[in-house]
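Got a structure for you, questions after.
Shown here: the complex without one of its protein chains, the others still in place.
Think of it as A and B in the order they're written, each chain with its own count starting at 1.
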Amino acid sequence: MKHLILLLIAALLLAGCWNYREIDNLAIALGLAVDKGEGDSYIVTVEIINLEGAGPESEFKPTTVQAQSDTIFGAIRRLITVTGKKLYWAHAKVVIISEEIAREGILPILDFVQRDAEIRSDVWLLVSKEETAAEILASTPLVESSISQQLSQILQHHAPEPKSIPEELWNFMQKLTAPGIAPVIATVGLVEQGEEKLTRIKGVAFFRRDKMVGWLDGKESLALSYLLNESISGLIVLRYEESGLTAQITYEVVGNKTEFQPFIKDDQITMGIVTNLQVILAEVANQKVDFSQPSVRSKLESDLAEHLEELMKRTIIKLQQYNSDAVGLGSVLRRRDPEAWKLVADDWPAVFGSLQTDIRVKPVIRASALVSKPIEMRD
Amino acid sequence: MKLSKSIEKNLEIFQQKIFHDDDVIRYRRFTLGNTQIKCGIIFIDSMIDKDYLGENVISPLTRCKSESIHLREIYPSIENIIAVESLRISKGLEQMIEGILYGDALLLIDGTDLGMILSVKGWEYRSISEPTSESVVRGSREGFTESIIINISLLRRKIQDSRLKFKMQELGRRTKTKIAICYIEDLVSPQILQEVFERINKIDIDGILESGYIEELIKDSPLSPFKTVGHTERPDILAGKILEGRVGILCDGTPFVLTVPFIFMEGFQSNEDYYRNWALASLDRMLRYVGFFITTSTPAIYLSLITYHQEMIPTPLLLSISAAREGIPFPTIFELIVLGLVFEILREGGVRLPSPIGQALSIVGAIVLGDAAVTANFVSAPMIIVIALTGISSFVIPQFLGVVILIRLAFVLFASVLGLYGFVFAVIGLFIHLMSIRSFGIPYMTELSSYKLEDVKDTVIRAPWWWMQRRPKLITKKNRPKRKRIEGK
Partner (left out) sequence: MKLEVLSEQQAISLMVLFISGSAVVLSIGGQAGGDIWLAVILSGLLALPIVTVYARLHSLYPHYDAFQIIIVIFGNTFGRLICLVYTWFAFHLGALVLRNFGEFIITVGLEETPQLFPVTLFALLCLWIVKEGIEVLGRWSNFFFRFAIIIVLITTALALPELNMDHFRPFLFNGIMPVLQGTANVFAFPFAQTIVLWLAFSGFQKRSSPYRIYWLGILMGTLVILIITTLVVAIIGVEIYKHSYFPAYIAIARLNIADFVQRLEIIVAIMFIISSFVKVSTCLLATCKGVAAITNFHDYRFTVTPITLLMISTSYFLFDDIMQMLFWAQDIWPIYAFPFQVILPIIVLIGGEYRAKSLKKQ
């Protein structure tokens, strides 16, 4: 016993502190933007937290640093010569990739991000709609203290206004490796507001393997979200017309569930898609629309169904043009009919391109917010 | 040396040989009633009740009639004259000396070589007062005193059972300290009792001034910082422990009574738990376990988080800690150990100082360290919070106040080389140690390492009395029901 204790103490004292690192010796990286440089090189832009002042009065200001090299790892190492501290990646929130790199294939970047044990797999991926990815990091954060945190906040709270499909790194990797589904990444752009440039996340870039092949706009990505069974809300504004009565109606989706059923007939696969929606009437601009009437409600429901069916159809056709199965119909087939899947698995992208789909949307108006009848105005 | 039949010679032996040069011994000579028999009384001034001695011994003896005294059997005949409730006739010189030193008076009569030891003790002692080391909101306000006789009476008054036994012994070659081993005959486990006697009989020391001496001499795993012998200043706690089948060791000269065996979870029990609503008491108990965890582990966890596992801190918190540490010249581990040390110095200082100065000390400590050090950028504010939290939490488990400091330090050292992994290693080590020590044959972690519902009832929670029907299993193996099962329940 005594020897053991002595041995332990000696071991502790003799040991260096290999992994010991003081928090104030780290440059905390919050965001990474990767652009294409001249030739084969990469330009890497990193947003780090910079502390000003000391002790209780110190405050942090985000700054960006940039370096260029043939590999991403090389570029990031080069950054130490700028910051003087080792970059610490565990708190990185976003990785922004320029369109050019995304179209070339993002595997080199993912490889770096995955290999480096520090970067966490819940980092958000974004594709820049602007010319470079670095611009995004240079824009102005409005609410949070840094642009990366701001973007992370926006992506996290996207559910009430789902104009895009946020994907974390691990989710992207999972879709990349799983059979019968293609990944997507949300896109980010800039809008000008007065002097300042603000970020806006809208739409998605869809991929085939690791190469980006096309864009979906905000509405289309909403349709894709429903197809992917993302748990989101979402507003849909439609014009109501019935016997001379017109009104702008805002539907708020409060529940969505999409079910798939593959049918096989004469070696031709048809995918039956049924989307059940629960909606509430969030805003009815004309009081004369009496939504307490069953007939009016069924008209409202069929309007919505028609609109969404058309939107989903359009989205799927767009994806089919690029042979990118972002809906994951292949994985559905694999689950529901493994034998059929085995036959088509090898050239699934091509099969997907010519797949027949039968889309049904079944909305149910569940309640109308807090009012049961339109407001009646009296003189 | 033996006494002779002549009183003058005998007195001389005492005066010249045994107690020579001792000024507090008093020798009183008188004659027995109207006979001419010479008598002498030897006693120590201030250890006897003088009025009592005068009224009940000297006065009746000087006034007695000669016909009531038989010269042949002089001691038995004066037994009825002396009005002292306890006396004994003794032949041995040793016994007589001991009696005198313990506050008895020795009566010598001419013509015999015997002496009579009269119990006329009457020294001053502290009256029963509220114990300061263990205060309660609800519960008895009595505390043990320094007198073993009073302490025994306090315990007897709580347990009026003829099966409650006291075994008196003397310990300490010079101090001759009286100790009493007490237990309830049909509850105590014979093995434990035998072990207690064996260990106590092995003690060979010249002085026992406090029960702490005995504690250290009979303790298992002497190298372990954990205490395996309990102590208390409250009769109600002692009574409770004895009713669970434990053995109590009272020691003259100190209000602290030892209880054995002492197991780990006793450190988390308080007598008040049993007097209060069981749900609230259970909550308090869990708080104590949480307090133990916080006080031992917070510094190590904080250290590993901010020097090894920065990824585990939520980003906003990381940024503010990082801001607080900006410009601090010392490494975190240094900051932690020094601040911890300062806290312990403040605590130790506060304990020994008279309370008015103690308050001044804590104010100085709080202001100088808490505020000035942070403003001067010597230490970071989060560190102050950690140390303060650690310190405060240690006060909920007064039984382990000392040992938690050691545990904390070990945890911090391990955490400083391997982060949380090192911390987990240290925890594993701590538990290997805890699991391997025993207290009088009882594993230290008994009941905390068991799943039987019956064993959990008085550990992490304090179950209601109507539910606790049995005494702890390992401590007492016989007579386990605490109460009779009510029919129909």
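Here is the rule we use: a residue touches a chain if its C-beta (ideal position, glycine included) is under 8 Å from a C-beta of that chain, and two chains touch if they have at least 3 such contacts.
Being a predicted model, the structure only gives us computed values, none of them experimental.
Here the missing chain is touched by one residue of A:Ser69, A:Gln174 or A:Ser233, and it is A:Gln174. Residues of chain A in contact with the chain left out of this view: 1, 4, 7-8, 11, 15, 18-19, 117, 120-122, 156, 170, 173-174, 177-178, 331, 334-336, 338.
Listed for chain B, the residues touching the missing chain in the whole complex are 308-309, 311-312, 314, 417-422, 424-425, 428-429, 431-432, 435-436, 443, 445, 448-452.
Note that in this section only the chains that are shown with their structure count from here on.
Rounded to whole angstrom units, the spacing between the C-alpha centres of chain A and chain B is 67.
Within the complex formed with chain A, the chain B residues making contact are 223, 306-308, 310-311, 315, 318-319, 321-328, 331-333, 374-375, 377, 380-381, 413-414, 416-419, 429. Put simply, chain A touches chain B in their complex at residues 1-2, 8, 12, 15, 17, 19-24, 26, 28, 30, 49, 51, 53-56, 58-60, 88, 90-91, 93, 118, 120, 145, 149.
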